[in-house]
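Worksheet for the structure shown next.
Every protein chain of the complex appears in place save one, which is left out.
Up next, chain A:
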């Protein structure tokens, strides 16, 4: 059994796929550095991301998948699930050998990849709604999120098109990076997140009217509810509790 160890990057994964073909590896597993644990009977190769090799795999995938299928492949990578590499490697082999393979939902690998992609798309769609900006004193609309999957790359285009005339920053607390829009373009930024700001200091960080709008929004959230139609189960299905602490209107009821 051969293990290809890579750094977890998109280019790295594509390079690993290239290597399995290049070296004609049969029994092979691709693992992220963070998840790799050496086995007694295992050989291991560390793979560095290589633009040329990755580019060739990318080109092949684009040729053999529909645009939606390709996006699904990328979304599956963003899921960061432990078995993601295994599925994508098997999927690639299938895609290169069978015409229109992305529609063969009877195949376990195809189904798994399409289901994982759906999970990721669902969360990226949710995040488009659940991001809450707060206007800071230095005129940046700031938001913190903690999605299950690494969805920031999927939503940055949406926010760029929508909020063209304001600076914004969305920070992923779980993965410790953010995307920042400076009125021109979106860039990835890394910094140590501010720890939770106590309410009495929030005035120093956020602009004057910010707290008032938050109050208005909370009021709206309560007023638009209809008591006699209470259906908490439905609410939780659409908005699971793990998101609540980042939403202004539900923050007070969120589990710690």
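Some points to look at:
FYI, contacts are C-beta pairs under 8 Å (C-beta built on N, C-alpha and C of every residue); 3 or more make two chains touch, one makes a residue touch a chain; residues count from 1.
In this text, contacts and distances are computed from a predicted model.
A chain of the complex is left out here; the name its UniProt entry carries, from "ABC transporter ATP-binding protein", "Osmoprotectant transport system permease protein", "Putative DNA modification/repair radical SAM protein" or "Acetolactate synthase small subunit", is "Putative DNA modification/repair radical SAM protein". Which of A:18, A:73, A:91 or A:141 touches the hidden chain is settled by the complete complex: it is A:141. From the options A:48, A:164 or A:187, the residue with contact to the chain not on display is A:164. Across A:93, A:128 or A:245, the residue that sits in touch with the chain not pictured is A:128.
For chain A, the residues touching the absent chain in the complete assembly are 98, 103-108, 111, 125, 128-135, 141, 143, 161-166, 209, 212-213, 215-217, 219-221, 223-226, 228-235, 237-239, 247-250.
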